[in-house]
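What follows is a single structure, and I will ask about it in a moment.
One protein chain omitted, others in place.
Moving on, here comes chain A:
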Amino acid sequence: MLDLVLRISLLIIAVSTILYLYRLIKGPSVPDRVIALDAIGINLIGITAIISVMLRTNAFLEVILLLGILTFIGTVAFAKFLEKGEIIENDRNRHR
């Protein structure tokens, strides 16, 4: 019973990831693609959690936190690139 529920939820997350993939490929503007990529990362966290329940192991729990951190940093880097044109500034208080 639990296995069936896990398989169904995995299928739902997979379908949602495919829909995000459509937005990632087709997205008219770059921010659409960045947000789709961020949401795909969150879906990957869910897939990892469900698979770690299905395999009856807790070896993937670090992966979940790690994916969350990496998705956050990647999205922040993309957002800063879109806003300022450079990701790591040398001195942000200098007037150009």
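To be clear about the criterion, a contact is a pair of C-beta atoms (placed from the backbone, for glycine too) under 8 Å apart; a residue touches a chain by one contact, two chains touch by 3 or more; residues count from 1.
As a convention for this text, contacts and distances are computed from a predicted model.
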{"item": "Per UniProt, the name of the complex member that is left out, chosen from \"Light-independent protochlorophyllide reductase subunit N\", \"PBS lyase HEAT-like repeat protein\", \"Monovalent cation/H+ antiporter subunit B\" or \"DnaJ-class molecular chaperone\"", "value": "\"Monovalent cation/H+ antiporter subunit B\""}
{"item": "Residue in contact with the excluded chain [from A:Ala14, A:Leu66 or A:Leu82]", "value": "A:Leu66"}
{"item": "Residues belonging to chain A that touch the chain removed from view", "value": "59-60, 62-63, 65-66, 69-70, 72-73, 76-77, 80, 83-84, 87-93, 95-96"}
